[in-house]
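Heads up, one of the protein chains got dropped from this complex, but the rest are sitting where they should.
Moving on to subunit A:
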Amino acid sequence: MGKIEWAMWANEQALASGLILLTGGIVGVAGQFRNWQFAAYGIAAGIFICLLEYPRGCKAKGNGVQRPGQYCLTVCVKAFGPLTRNYYIRALLHAALCVPGAFILCTVLGCVCLAIASIIYLLAAVRGEQWLPILPRAEPREKPGESIKEPPQNPPPRPPAEMRRKRAEDMEGAAYTNPMPVMPNEY
């Protein structure tokens, strides 16, 4: 099957769950149904989860497809260090966040989806995966060598004048040297 990085799928699931929780929360608050406070919690939790899960981590090989505009959030999430790097903590966090969603109908779906995402994160954590940020690599500027700043003081060494004079016997050799053997045209 090859090396599957479960964290990638868990990340997609968590982001989708955040959106489902958010949508359910909006429906609950807009309809002003009974216990709509849980729906308001759903909106807040949904937004928080979306912000946390939006920056995609890079794969074990070091490459990864970035989501558009994720750089600022990557920096914020990275700032929390081991809290966000470790997937056990994420799994626990999602499991805890999903529980209040089970109290009203609107957020029940978000709760179940988040629970699934939490389980997949747990699987990823058991397999030793970690969240590593995708940051642009600072390319080292190629510095030109030092000698480029100073032009040479002397001309290059040349053989004495008799050898440099063109000889009549070998006109072609004196005129130029062929880098490759010349052949007639072939198709």
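FYI, a contact is a pair of C-beta atoms (placed from the backbone, for glycine too) under 8 Å apart; a residue touches a chain by one contact, two chains touch by 3 or more; residues count from 1.
Everything below uses one rule, namely that contacts and distances are computed from a predicted model.
K.L.:
Out of "NADPH oxidase 4", "ESCRT II complex subunit Dot2", "Ribosomal RNA-processing protein 42" or "DOG1 domain-containing protein", which one is the UniProt protein name for the chain not included here?
P.N.:
UniProt lists the chain left out of the view as "NADPH oxidase 4".
K.L.:
Can you say which of A:Ile47, A:Ile89, A:Val112 or A:Leu132 touches the chain missing from this structure?
P.N.:
A:Val112
K.L.:
In the complete complex, the non-displayed chain touches which residues of subunit A?
P.N.:
1-5, 8-9, 12-13, 16-17, 20, 23-24, 27-28, 31, 33-34, 56, 59, 64-65, 104-106, 108-109, 112-113, 116, 180, 186-187
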